[in-house]
Structure formats: structure tokens, C-alpha cells
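Only a single protein chain was left out; the remaining protein chains are all shown in position.
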Amino acid sequence: MNELIVTLFALTLVKATPIIYAALGGVISERSGVINIGLEGMMAAGAFTAVVASFATHSPILGLAAGIGAGALFGYLLAFAATRFKVDQIVAGTGINLICAGGAAYGLVLLFNQPGASVQVASLGSSYWVLVVLAFALAALLQWVLYRTPWGLRIRASGENPSAVVSAGLNPLLLRTYAVILSGALAGLGGAFLSIGELNLYSDGMTAGRGFIALAAVIFGRWHPVGATVACVIFGFFEALQYVLQGQIAWLPANAMQALPYIAALIALAGVTGRVRAPAADGVPF
Amino acid sequence: MNRSSRIVAGPLGAIVLIVVLMSLAMIVAGTSPLDGFRALFVGALGGRNEIGETLVATTALLFPALGICLAFRAGLFNIGAEGQLLIGALCAGALGAVLTVPGPIGITLMLIAGAIGGGAWGAIAGWMKARFGANEIIATLMLNFVAAAFALELVSGPLKGPLAAGAETAWLDPKYWLPALLPGTRLSIALLFALALALLLQWVFARTVFGYDLRASGEAPEAARRSGINLGRLTWLALTLSGAIAGVGGATIVSGELHRFNTQLSPGYGFTAIAVALVGDLQPLWICLAAFGFGILESGGLAMQASAQVPKDAIHVIEGLIILVLAARRYVATRVEGTLP
Partner (left out) sequence: MEPALTLRGIRKAFPGVVAVDGVDLDLYPGEIHALVGENGAGKSTLSAIAFGELLPDAGTVTARGTVGLVHQHFELIGRLRVWQNVLLGREPHKGWRIDEAAARAQVLAIAQRNGLPIDPNAFVDTLPIGVQQRVELLRELDRDPAVLLLDEPTAALAPAEIESFFATVVQLAARGTAIMIVTHKLQEVIAYATRVTVMRHGKVVERTLTSATSIDAIARAMVGGEVPPVAARARTELTPRLHVKDLCAGRGATQLNDFFLDVRGGEIVGIAGVEGNGQSTLADALAGLIDYTGIIERSGTMGIIPQDRQREALVMNWSLVENTLLGRQHRKAARRGLELDRVRARVDTAAICERLDVRAANFDVAVRTLSGGNQQKLVVGRALIDEPQFVLAYNPTRGVDVGAAALVQSRLMEARNRGAAVLLISFELDEILALADHVIVMYRGAVLGSFDRDAFDRAAIGRLMAGSA
């Protein structure tokens, strides 16, 4: 039984990690005033690119870097659309999700000549735990940056009232651009963790809504890095629980159990009513 | 920009963009665009059977796109059409497998079951939004995964057909099959239902009080609330209707096309439908045209993949890019029309 609890605990942290990266990306982006619905796609881009780079260079470290870069690139695309063209951020994010998921599937056929999944590539192996620790460290760091540094203050100001930021002689569009690029990079890192951290390949749909679960975590965590991280651990727990219980209790409906983390996210979304307030200019083009 | 030139610039611009991007995707895949497009169009429109398959895809896209359109018009971003369609199909398939009534009644009951199933799935998100203020984008997407898990559980066990090999229900009695529209193909009269629904929605939006309230809520929620519209009620109603329309679409796939429920019955229709609705400028009649266009891509894409080695998934990349460009175009259009700051 003790062994089971240890397994559950360890698995919770592992399952929470990619969501934490994406959620931190969501926090930074929304705090600057841009809703990043494209987190899901940016994770997929990170996951796929990491596999391709690892395949090409046989270096999972370079794979990781490439995954981060791919996420950042799509972050820049969203930032550009949101700041330069004042697009509806939700629509643009949805577009990015389609581009990334479709692009990865297209790339699978093109590069690996097989639909559905890539070949196996060099993965981080057992050193993936470094990324687990890093996720929690980053959450603390981001909390400090947002609340204690000039840059954090300016990012928060951009998300509350960009006109006031202009009055202060700063450019909120530039601040938002940086924040969304960082957001994409974090989501890309989360995706890379999925493909070459936990596993050693990319398969279609492997992000499985984690980008959206991360968005739910952002709301449940009240737009605080640490709060969102706690929410991610809760969601990670339910994902882990599903794996652990599947092996233990035969009569549980295995397929329905897969819905557990999503249902947890739904309940979390509904449960925070009236007690949370988004940044005032969240999602409002400027 | 005046109104007529905007209407032309919208879909026409989208078509030009699609052609350019597709060419690019074909070149990247090492095929000449000429061969690629020939494969695409021969595959989509080259014969009776091909046209039938294209229209089957058109129908399958049109229902969820119309549902999404209704929600969008109310300012609600429903990205859960995929799940709503799946649950609608599941309800229709489960009911159809056990029915013992005359054909037309059975088909009607199946379509109603689809509407109820999809509607209920949309209503969950609507209720969460209206009651708790839960973000409908995240909620509808989460419900897609719940729907998939739920459907898989049921057709792997209790609803699994006695002779079925995979996760699917029993086959329908042929009297519960929707009549064919183009004999010899899989195209059923579901296409006519979808077109009629588009006409109905066009009328609802343009002429009726309900359509007026719906559009007001989407365009200016605070002004709408002050005009006596109950926003909470409208929210769940819009998401319920949106889900019901997608659910009927799912039921027509079961009754008209596959003749059983299968968890693999939608290759992402609910997501492509978002692009269809946006390319159709949220106008039901334009959406019909957009659905036909995407229907060509869906059915021709398979042929293109087989004969020209251009991965079909390139189409999803293009859908995404079109959505991005259209979103930007809206801004450009309002800027050109411009008013004083």
C-alpha cells in the first residue's frame, strides 16, 4: 500500500509537470493581457519539434532547445497577430492550435513516412526528473518576477490597463509580445517534456487537451504562478490516479477513467465562481 | 471598403489563400501543385462516387458548423462540437440498435435522440457558464475528452454490438437508414436537412426576436442585458441549441452514412467546422458554400495523399492559417471603414 502511495505521488509530479509549464505560460501571457488559447498547439509544436531535432542530432538536449524554440515561434505568431493586427485572440489561438496539430501530423508523414506516430528517438531518459524539479522552481521564480521586479510590475500593468502603461512612457504592445513569446516557449518546453522526457516519440494528439487543462489551472490558480501550479498538481493527481487504479482494481471502467483529469478541470472551473477576477484587460486588444 | 466588395474579398480571398498555401504544402511534399490539385479535384469531383463522398463530408461539416455559428453569434466560443456530435451519434446509434417501430418514425426518433444527446452535452457547458461563470471555451473542449471516454466505455461494453469486432454498436436495420439522395453513393437526404437548417437559421438571425436577442448578446452583452434580455438563459439556450444541431449531425452520420455508431466516426469534423463557420463569416448561407469547399478538401485530400503523396493533414495547417488571416482581415476592414478616434 505504501508503495502504491509513493508511486501515486511520483506519478502525480510527473503528470503535473507538462501542465505546469503550459500553465506558467498561460499566467504570464494573460497577466500581460493576451489570452493564449494556443497553448495546446504550442505544446504540440514543442513536442513534435523536440522529437525531430533529437532524431536529427541524436541529442535530446538540442531536442529540448528546439522544442522551446518552436513554442516561442508560435508564441511570436500569436503575439504578432494580437498586437499588430488586433485579432480576436480566441480565434487566433484556435487557428494556431489547428496549424500546430495539423503541422505535426503533416510532418510525421513527411519526415518519418508514417502517420500517427514518429519513430523512437533519443530521449532524456532518467534525467527527465530535472525538468520536474525545474517546473516547480520556475513557478517560484515567475511568482518572484511578477511581484517583485520592475518587469513583472509592467507586465501586470499591461494586463490591467495598457493605456496607463502608455502614460508611463512604456510600450504595452512590446511587453505583451515578450510575455507571449515566453508563454509559447514554456508551452513548448511542456510539450518537449511529453515527447522526449516522459516518452521517446511523438504521436498524434499526445497533448490531449493539456493546454486547455493548463488554462483551467490558470483560472483556478487565480492567475498566480504558484496557485496555477497547485491546480496543475491536482489535475496531475487525477491523471496519475487513473493509471495507478487501472492496474489495481479490475472492475473500474478503464475507458471512462480517462475522463478523470478533464472532469476535475471542469469541476475546478465551475468551483471558483465569483471568487476570481481576470486581469482587467485580459484578452482585450490594444 | 464597401459591403459588396467585402463579401467578394472574404470568400474569394480565402480561396486564393487556400490555393497558394496548398501549392506550398505540395511543393514541400515534393509534388508539383499541378499534379497535387489534379489529384485533389479528381478525388473530390471526378465521378459520381467522388461527388457523393464530397457531399457526405459537406453534410458532416455543415451541421456542426451551423451549430458553432449559432453559439458564436451569441458570443459563445463553442469548440466542443466534436464531443456534441459524438454524443448525438452515440444516442442515435444506441437507440437505433434497439428500435422496433416503422422506419420513418424510427429515423425521426434517432434524429431527436441525436439532438437531445448533443443538446445535453452543450447544455452542460451552458449551465456551467450561466450558473458559475465557467469559461465556455475550456468547458466545451474538456467535454470533448469526456465524451470520447464516455462513448468508448459504453461501446466497449454495454452498447457493443453482439457481432462487432471493434468499439461500435450493432448495425442498424436498413429501414432506419436515411434514404439515399444520390443512389449508388453514401450520400443521404441528410444534406437536404442541413441546407434547410441553414435557411432556417438565416431567417432566425435576420428576422426573429430570438435571433435579434442572440445577436445583441454576442455583439454587446451589457447593452443586451439592459434591453431586457436574460443573458444567463440565453447562454444555456444558445449552447444547448448549438450542441443539439451538432448532435443531429452526429445522428445523420449514424443513420445516413455508417449505419452504426463507431467511436472513430468523426475525423475531427467538429474542429474543421470551426474553420467552416469562420470562413462562412458566420452567415448560414455562406457557411453552406464554405462547407462544400472544405468537403472538397476532406474527400479530395485522401485521394491527394494516396496518389500525389501530399499528407492530408496539410489541410488542417491551411485551415488554421485561414482562421488567422480572417481574424486579421476583420481588423483591417474596420480600420478601412474607420471612424474618428
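Lettered A and B in written order, each chain numbered from 1.
Please note the rule applied: contacts are C-beta pairs under 8 Å (C-beta built on N, C-alpha and C of every residue); 3 or more make two chains touch, one makes a residue touch a chain.
Predicted, not measured: the structure shown is a model, and the values here were computed from it.
Trainee: Identify the residues of chain A touching the omitted chain, counting contacts across the whole complex.
Mentor: Given the touch definition above, chain A has residues 148-150, 153-154, 156-157, 160-161, 163-170, 280 touching the missing chain.
Trainee: May I ask you to list the residues on chain B that touch the chain which is not drawn?
Mentor: 207-210, 212-213, 215-216, 219-220, 222-228, 337-341
Please note the rule applied: only the chains that are shown with their structure count from here on.
Trainee: Could you work out how far the Cα centre of chain A sits from that of chain B, in whole Å?
Mentor: The answer is 27 Å.
Trainee: Which residues of chain B touch chain A in the complex?
Mentor: 25, 28-29, 77, 79, 128, 131-135, 137-139, 141-146, 149-150, 152-153, 156-157, 271, 274-275, 278, 305, 311, 313-324, 326-328, 330-332
Trainee: Would you pull the chain A residues touching chain B in the complex into a rising list?
Mentor: Contacts found on chain A: 37, 41, 77, 81, 85-88, 90-92, 94-103, 105-106, 108-110, 115, 208-209, 212-213, 215-216, 219, 253-259, 262-263, 265-266, 269-271, 273-274, 285.
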